[in-house]
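Okay, structure first, notes after.
Then we have chain A:
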Amino acid sequence: MPGCGCEAASPTALHGLAVFMQTTLSIATDAFAYGMVLFIISIGLSLTMGLMRVVNLAHGAFAMIGGYIASYITRDLGWGYVPAILLGVAGTIIIAAPFERLLFRRIYGKPELLQVLMTIGITFCVIGVTNYFFGPTLKTIPLPDILTRPVDIGFRTIAAHRLFVMACGVGVAAALWFLIEKTGFGIKLRAAVDNAAMTDALGVRTPVVYAIAFAVAVGLAAFGGIIGAEFLPVEPYYALRYMVLFLVVVSVGGAGSILGTLVACLALGAVDTVGRYLMPDFGNFFFYAAVIAIVFAFPRGFFGRAQ
Partner candidate 1 sequence: DTVKVGIIGPFSGPFALQGKNFQAGVQAYMGLNGKSVAGHDVEVVYRDLPAANPAQARALAQELVVKDKVQYLGGVYFTPDAMAIAPLLVQANTPLVIFNAATSAILTKSPLAVRTSFTTAQTTTPLGQVVADNGVKKVISAVSDYGPGIDAEGAFKKAFSAAGGEIVDSIRMPMNTNDFSPIMQRVKDSGAEAVFAFLPSGPTTLGFVKSFNETGLKKSGIKLFAPGDLTQESDLPALGEAADGTLTTFHYAVSHDSPENKAFVEAAGKALGNPAELSFPAVGAFDGMHVIYKMIEATDGKQDAQKAVDAVKGLSWTSPRGPVSIDADTRHITENIYLRQVAKDADGKFINKEIKTFENQKDPGLAAK
Partner candidate 2 sequence: MSDLFRVDGLTKSFGGLAVSRAISLAMAPGERLALIGPNGAGKTTFVNLVTGQLRPNAGRVVLNGEDVTSLGAVRRVRKGLVRTFQVTRLFAEMTPREHVTLTVLQREGKATGIIGRFLGNHTVAEEVDDLLDVLGLVEKADRPVGEIAYGQQRLLEIAIALALKPQVLLLDEPAAGVPSSETPRIEQALARLPASLAVMMIEHDMDLVFRFARRVVVLAAGAIIFQGPPAEVAADARVREAYLGNYANARRVA
């Protein structure tokens, strides 16, 4: 454990302080990176839960499908990382489309628990099918060299792909915010969620709006699944393994709020990282105690949409 460096300013104390500062910065960087990974994987779910009001527990399943496609493209076909991302996202949307038409469409606007039932069912099916076709082993998505290199950020080095993930997180947040808050599509989507029948009566083709929103959410899931695979490796059980994590992060942030999700991811990422550094034995205690504390302080999540 680093010295705290709070005694008199002797040379050793100064050195201790420097080490302490460095460690702190280093942990802070890790916390930030982890938070952004959480963000990029769960933002799609925030969109589905907050804006489409669908508690989509199959979110992880779509992320996983994206991961499998990308893994197939990079490992089996030997193509590059960028086509893997693009085709992974596109492929997942294509695979998800029939789900939307045949299944999800029936649960829009239905009680949350019914949605839970159906999306868990879908998750089970996806897991079963994946296991059947691809086997139960881990699948990796090899990164291009440029992303595997360590990058010197002054006080330490950090893997380039972490920086890449952070940049993606910021980009996605901004784009999504614009789409939802500033465009006509965003307004129609929010209206449809609020009162689908009335929105329809005002001439908005709500099924189309929903289908597009669903595609965006699924695309984001796949995107997150692919570029987050370094942290949450792709395997058949992925969807259930991380379900709680996604659900917690999104809800703490306030479903539907991009800023809220971002803050929640960073906060919980920080608690997790710091907890695991200081007292790893009680890492999970910290995490869930923080969840409870945050919910107590913000019963609607950080920036929950008013209900």
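Keep this in mind: contacts are C-beta pairs under 8 Å (C-beta built on N, C-alpha and C of every residue); 3 or more make two chains touch, one makes a residue touch a chain; residues count from 1.
The candidates came about this way: all candidates are chains of the complex that A comes from, given by their letters.
Quantities reported herein were computed from a predicted structural model and do not represent experimental measurements.
**Q** For chain A in this complex, which listed candidate touches it: 1 or 2?
**A** 1
**Q** Inside the complex, what are the residues of chain A that reach candidate 1?
**A** 1-2, 23, 26-27, 30, 33-34, 37, 128, 131, 135-140, 150, 157, 159, 230-233, 235-238, 240-242, 245, 269, 272-274, 276-277, 280-281, 283-284
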